[in-house]
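For this view, one protein chain was removed and the others were kept in their places.
Residue numbering begins at 1 within each chain, and the chains themselves are lettered A, B and C in the order written.
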Amino acid sequence: MVTTPLSANSHGDHASHELPFGTLVGVLILLMVLMGLTIGASYITLPSIGPIPGIVINNLVAVGIATVKAALVIWFFMGVKFASALARIWVIAGFLVLFLMFGILGDYGTRKFEQVNGWETNVPHNGGETALPRVWPPEGKPSSTPEVEQGFRPR
Amino acid sequence: MISQPAPAASETNYINEFGGLKSWLLTGDHKRIAILYLISVTFFFFLGSVAAAMIRWELTAPAGVVLESDTYNKVFSSHGVIMVFTFLVVAIPSVFGNFFLPIMIGARDMAFPRLNLLSWYLYMAGGILILAGMINGGVDGGWTFYTPYSSMYSNSNVTLVLTGVFIIGFSSITTGINFIVTTHKMRAPGMTWFRLPLFVWAHYATAVVIILGTPVVAITLLLVVFERAFKLPIFNPELGGDPVLFQHLFWFYSHPAVYIMILPAFGIISELIANFARKRVFGYHFIAFSTLAIAGLGFLVWGHHMFISSQSMYQGIVFSLISFLVAVPSAIKVFNWTATLYKANIRLQSPMLYALGFIGLFTVGGLTGLFLGSMGTDVHLTATYFVVAHFHYVMVGGTMTAFLGGLHYWWPKMTGRLYAEGLAKANAIIVFLGFNLTFFPQFIVGWLGMPRRYHYYYLAPEYQVYNIMSTLGSGFLGIGFLLPAFYLSKSLMNGRKASANPWGAHGLEWEIPSPPPSTNFLQIPIVLDEVYDFDPVTEYEQDRAQQAIEHAHEHPGMMDSHDETASKLEEGGH
Amino acid sequence: MAAIAHDTHEDHGALHHQFENIEQQNDSYIVGMWTFLVTEVMFFGALFLIYTLYRSMYQMDWYLAHEELDVKLGAFNTIVLLISSFTVAVAVRSAQRKERGLVLANIGITIACAFIFLIVKAFEYSAKFEHHLYPGPTFGAVPEHLNGANANYAQLFYGLYFGMTGLHALHIIVGIIVLSALFNLWWRKCDSVMKDYIPTELVGLYWHFVDLVWIFLFPLMYLMPKPH
Partner (left out) sequence: MPFNFPLQPPRASSFADQHDALFYTLCILTLLFTTIVGFGVIFFTIKYRKGSPADRSRPIYEDLRLELSWTIIPLILGLFIFYWGASLFVTMRVPPKDAQEIYVIGKQWMWHVQHPNGVRENNTLHVPVGKPVKLIMISQDVIHAFYIPAFRVQMHVVPGRYTTLWFNATQPGKYHLFCSMYCGTQHSEMGGTVVAMPAKEYAEWIANGGQSTTPMTMEQSGQKLFTSLACNNCHGAKDTVKGPSLYSIYNTRRRMSNGELVLADDAYLRESILRPHNQLSAGYGQEMPEYQGQLTEEDVIKLVAYMKVLGLPTAAVPTSGTDRGSAVTTGARNSMTPLSSNAIQFQQQGENPTDATPTSRKGNLSVNAIAAQQEEAGQ
């Protein structure tokens, strides 16, 4: 029988891929534990490390744990452990391009270096009346997040 | 290639094996699905062209001719939406890719025939939604649908049309999945990656871009729909949302989408150049890898559509840099195609004329891209007719020309009929000239500063002369698009039957009868020889021999050197 | 060749005409499914991107707004989904071992979990609607439920909350349909699933993905740390 090129990366008989039941249970328990960990971590406020503020670390921890959980599911439940190299390439490619897309955030990260001042402050005659017809800043509690101060929107 | 029993042996082919409309609408055969696609994209292209004609007519006078501004805005938006989403993105992959990718790699069908059929139905559903939106009330906002105009201010059928585009997105995703799996898993024995025709490489790269890009625009447009339908305030500046974020997400797909439109065209051109120059493509590996490079880098340049959209200057610089990097692979292709012609045996048949025209037009289109990739000039030229001209040089001069070239090249294989070659050649020249007359003046008028999507330009009447030239050219272009419809459909009725390989071309699709049998191959071929396996010298001698014979038949009695070579060849030759 | 392929594998489902042998067919389906999941990743990825951006802009308001969500319900739903993901994995395993009873049981549990998830979600949504926390002109009509967050940014938050969880719920519903179809096939002892574990595996992959999305949604939506 002529071997087609695919058999290079095809894995013969798939029936040999079943995980031991114990492993599955173990993964499930691990996932539960990690979930508890996330909930717990979200209530304690972590200290800042050097320049990185604590809130960022909190978020990193949360996302990190979620990523570990995701990895567990992908590796064991979804059987990437056994999948063909091709399937793995696709898994990686997907997350890689997703990562590229987050480059969009770079725009917002670097924009604050060339922020544009509004005109309320430096138009003498209209006493700081905003040029915007809409009520601005909008009603409700004025936000106190640092990013806002850095000119994501006119203040 | 070893394999096929004598071609033309089989009388039944994919067209006549099963009869009845039902057998077409429920078919899983990639060839029949390709034909369904061919009919539908032609229909949509016709609609888009009508809109284009209206635009051109309206622009002959600075203060418009017949239309109200609202109507005009809806017309140009319809032109953009129809041409981009229902023609350019779909046409080449879904028609020629669908038809020939499995044949070229020696497979009986796509990996997932039913998915393939589903993609056509999705396409039609989306297309019908779009048309519905345009018929009852129309849509404006241009094909880019920038927020907040599209999400908060437009009072046209944006919701309906965007839903249609969303659905069409899934149609191309399913096609992409099919291409990827098929190329990876269905190659015939011996069909190694570097024996793949460049057409297949191009479609593989395209599929990758489709898979990774389309979902992003799908969700983005869906969010606009939600904002209109359920007041979901994602891009609403009044609530602190950011309309520029929409542009980021939109172009993250829509720049790669440009490569979805042009890469398959590259594939077709590589086929045409190689087969009509009777010579292996120069730098096969470089073209193949440049295709992948374009697909990869294409995901990193979306920001060059946004240099002046209040995007951060620093990120803009990065995008500009990468944009210049992505220009290089395109240059590589053009030079390689040109080099292929060196020491070749060039047949100037109609598909080749389109291919040569493509090289010229794409060169101009690509180089004018540098004007827009370099930030300094982009500030002045972006959002003017310069962009319109650049885009049309790449998309009409590139993709559309390649589509026509491919159509002429594979028509005998798809239908089993030969068309009027003379008319086809003339048409290729009409298209080339008409195109340049249409779009070159737009470079100038854009450089003068005429913004795109303008209905009236009475504030700057000096633009009129170029607009009139452009409209004249569009007339010729229109003829160039109608003529093929005429002589191709005529060939269906009374065209001569086509042999299995009317062009003397090289490739698996030419080793099976035309039109091919339903299962493509009676037996899966085993590929032994390289791709585009021509030898210029023997090709040359055969040409001379053939000429000599023709010559001898014209002037019987007269003997000259030609006939000697001819007789020699006829003894020892074939 | 196809004939040979059939001889070497007696215990598999139908071989479609376009394939040469069963490995090719199985591999194609698996790779195809993964490719589809990649598109799904990008699909939700864009939403997560938007979420990240706006949250970084309006941290405090979003924190205040998210306090309205019920962590207990969220956690409960997470547990439900994790369990369902586990049972699907077991179902696939049993499908490979051709243990029909186990497969049916596990798919059944999964479907049940899916319904529980949806019901809980329905309760959460209805609460939000009562409190006028759905985007639109009447948003924030009951200010005390904003916990002092800026109404506009809170509306952004709930816009994304409904958008993302809504799309996720949609995927769950699709999952229920597919799982039920699979269950039906096993119930009727169809060869297509009995002899070939691939259909079960594909549905499993899809369901795991739905679970994955929630694994990220839960901490991001319900568990914001207090900005400090």
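Here, contacts are C-beta pairs under 8 Å (C-beta built on N, C-alpha and C of every residue); 3 or more make two chains touch, one makes a residue touch a chain.
Source: prediction; values computed, not measured.
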item	value
Per the touch definition above, residue among B:Val334, B:Leu437 or B:Val527 touching the missing chain	B:Val334
Candidate in contact with the missing chain, chosen from B:Leu26, B:Ile128 or B:Val379	B:Val379
Footprint left on subunit B by the chain that the document does not show	62-63, 68-70, 73, 140-142, 146, 148-149, 151-155, 228, 237-238, 240-244, 277, 279-286, 307-310, 313, 316-317, 320-321, 324-325, 327-328, 331-332, 334-336, 338-339, 341-348, 356, 359-360, 363-364, 367-368, 370-371, 373-380, 382-384, 444, 447-449, 451-462, 464-466, 536-537, 540, 543-544, 546-547
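Everything below uses one rule, namely that only the chains that are shown with their structure count from here on.
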item	value
Contact graph of the chains (line, ring, star, complete, other)	complete
Whole-Å gap between the CA centroids of subunit A and subunit C	18
Multi-chain contact residues (two or more partners), subunit B	184-186, 212, 216, 238-240, 242, 245, 249, 524
For subunit C, residues that touch 2 or more chains besides their own	1, 20, 24, 27, 31, 35, 38, 41-42, 45-46, 49, 53, 57-58, 150, 152-153
Complex contact set, residues of subunit C against subunit A	1, 4-5, 20-21, 23-24, 26-27, 30-31, 34-35, 37-38, 41-42, 45-46, 49, 52-53, 56-61, 64, 71, 75, 78-79, 82-83, 85-86, 88-90, 92-93, 96-97, 140, 146, 148-154, 197-198, 201, 204-205, 208-209, 211-212, 215-216, 218-220, 223-228
Subunit B contact footprint on subunit C (complex, rising order)	1, 16-20, 24, 27-28, 31-32, 35-36, 38-47, 49-50, 53-54, 57-58, 135-137, 150, 152-153, 155-156, 159-160, 162-163
List of subunit A residues in touch with subunit C within their complex	1-2, 4, 6-7, 9-12, 14-15, 17-19, 21, 24-25, 27-28, 31-32, 35, 38-39, 41-43, 45-46, 54-55, 58-59, 62-63, 65-66, 69-70, 73-74, 76-79, 83-84, 86-87, 90-91, 93-95, 97-98, 101-102, 104-105, 108, 138-145, 147-148, 152
